[in-house]
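For this depiction, one protein chain was excluded, whereas all remaining protein chains were kept in their positions.
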Amino acid sequence: MFTQTKVLTHQGALKMLGAAAKRAEAIGQPQCIVIVDARGQVAAELVMTGAKFLSRKSALAKALTASSIGARSDTIPEAVRPAIGAAAKGDVTGLPGGLPIIVDGVVLGGIGVGSGSGEQDVEVAEAALASIGAIG
Amino acid sequence: MFTQTKVLTHQGALKMLGAAAKRAEAIGQPQCIVIVDARGQVAAELVMTGAKFLSRKSALAKALTASSIGARSDTIPEAVRPAIGAAAKGDVTGLPGGLPIIVDGVVLGGIGVGSGSGEQDVEVAEAALASIGAIG
Amino acid sequence: MFTQTKVLTHQGALKMLGAAAKRAEAIGQPQCIVIVDARGQVAAELVMTGAKFLSRKSALAKALTASSIGARSDTIPEAVRPAIGAAAKGDVTGLPGGLPIIVDGVVLGGIGVGSGSGEQDVEVAEAALASIGAIG
Partner (left out) sequence: MFTQTKVLTHQGALKMLGAAAKRAEAIGQPQCIVIVDARGQVAAELVMTGAKFLSRKSALAKALTASSIGARSDTIPEAVRPAIGAAAKGDVTGLPGGLPIIVDGVVLGGIGVGSGSGEQDVEVAEAALASIGAIG
């Protein structure tokens, strides 16, 4: 009736925020960065100076999607995106920039980045993952 | 000015949850399972270990849709899905996995299953219906 | 940057629902029963035939409160209940019937029961905990 699982600590989440911000500064694209745990609770968040404030919402959806499916948000098949997005009240998104936080094969949560191009969002998320030795 | 209707009991709902979980375990696909009554009230719910947590939302939409129309969610015509889905704030969905709970020709509610493929979702919902002698 | 934690499985949650319903039937008081995990995600839910349907909402708040504080919901001090309840948009409640799910000293989540008297709600929650060898 019980099982064990690995959990991301706030030290890890804070390190991810710092690494994401650093990369976003380096590429000159302010970002909204949201980190959620494996059950969808927000663990950490940063809205960078100059970022689009509504991207906070899409970054959250990206993080939730990646954490829920254990894969990148843009792996949601194109054909079902509108239907699943609507049924999940916008929480499921196929937008790029949502990456799972995977360590030793375990999904610890998700990171969502938004405000830049899809490529920039992914680059910043990957920098955050690399800072804690996770893949996504 | 009054009428009678048949109602699903919580014993029935609990039996459905158990049967759904058993089938989901048998096919190796953890599921989110939501059962609503004929008025759209949630009767029972189970989020299986390893299921996608956001599928809880789409499973609810599937159950609501099936209960509301008295038919499977994927019978909503393709052409009207976006418009009806938006108008119903995402509660109406054409995704497969929403089945009405029909006994003696009466719609007692709906069951929605989500996290697997459409076929898996339907199979698990059908196993739940069979456990109480309902069709969907 | 990582830690380990124990998690309640859906088998455990389903067993709790069954034990809660059985006790509620035995005392003749239909109940709403909600089980959430340690991060506030709903794991399982049952609205018994004859239960007050709005108690589903208070049962959820009780479960969330107990899981969040790792203690019974009615341990929230009387003096701060209105203020904390309002600030948490109703999710924090001092109503009796919310018990943490504690196994080996680890809080695995919370169970909230509502529809009966405070004593009945607690009794049903305790029966659920006992069924999996948890304390609360």
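Quick notes on this structure:
Order of writing sets the labels: A, B and C. Residues in every chain begin at 1.
One rule holds in what follows: a contact is a pair of C-beta atoms (placed from the backbone, for glycine too) under 8 Å apart; a residue touches a chain by one contact, two chains touch by 3 or more.
Keep in mind that this is a model prediction, so the values were computed, not measured.
One chain is not displayed; in the complete assembly it touches the shown chains A, C. For the chain left out of this panel, the touching residue among A:Leu17, A:Ala63 or A:Ile111 is A:Leu17. Only one residue in the set C:Gln29, C:Thr65, C:Ser115 or C:Ser131 touches the chain that does not appear here, and it is C:Thr65. Between the chain not shown and the residues A:Val47, A:Val103 or A:Ala130, the one that touches is A:Val47. With the whole complex as reference, residues 3, 39-40, 64-65, 67-70, 80, 82-84, 86-92 of chain C touch the missing chain. As for the chain not pictured, it touches chain A at residues 7, 9-11, 13-14, 17-18, 21, 30, 41-49, 53, 56.
Going forward, only the chains that are shown with their structure count from here on.
When the CA atoms of chain A are superposed on those of chain C, the rotation angle is 180 degrees to the nearest 5.
Using the average of C-alpha coordinates as each chain's centre, A ends up farthest from chain B.
Measuring from the averaged C-alpha position of chain B to that of chain C gives a distance of 25 Å. A straight line joining the Cα centres of chain A and chain C is 30 Å long.
Chain A and chain B have Cα centroids lying 30 Å from one another.
Within chain A, residues 3, 39-40 each touch two or more of the remaining chains.
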